[in-house]
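Note that one protein chain is taken out, while the other chains of the complex remain in position.
Here is subunit A:
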Amino acid sequence: MARIQNNIWNRYKYKINGLMLVLICYFLYQSLFPQFPDALPTQELGAFEITPIPYNLEPPYLHDGTYTKDFLLLFSKGQVNAIRQAYLTIGTEPLPLETLELGDAGILHGSQHGQEVHAIAPEAFSAEHKIWLTIENWQEQQQVISWPLPETFYSSSN
């Protein structure tokens, strides 16, 4: 039979799991006041003016067999309904539209007030990688623009 030592651990060990409730308060605060990384520079592409904002600085995650990285794209000029299809990818060069439209990865979705995208990404970032936006309009004209990958991306993923 066990003898119980009347010490702090034995007195409170079954109550200590309650400390996890403090974490809940912390996560609630985090969700009420979210912090996003800095936006990438605003660039013009034809009639559009676009600002990508990464959701976080975490490395790409696997989604349906494809590594992806999430962004919000703000269109401060131009109408998104003028886009027939658009994709965001990260790599050394842009993927051809013919390849992109075979699947559903990397497609821009949302509204005039914000386009979200789970950008197709490599498993790990490096300095050679760029962020590529490919837009096709209703007249089947394609436009491509790129942003240098922020250093924080590949320094945090390595």
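Everything below uses one rule, namely that a contact is a pair of C-beta atoms (placed from the backbone, for glycine too) under 8 Å apart; a residue touches a chain by one contact, two chains touch by 3 or more; residues count from 1.
Methods note: contacts and distances are computed from a predicted model.
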Among "PepSY domain-containing protein", "peptidoglycan glycosyltransferase", "Cytochrome bc1 complex Rieske iron-sulfur subunit" or "PspC domain-containing protein", UniProt-listed name of the chain not shown: "PepSY domain-containing protein"
Those residues of subunit A which, in the complete complex, touch the missing chain: 1-4, 6, 10-11, 13-15, 17-18, 20-21, 23-24, 27-28, 30-31, 58, 61-65, 79, 81-86, 101, 103-104, 107-114, 138-140
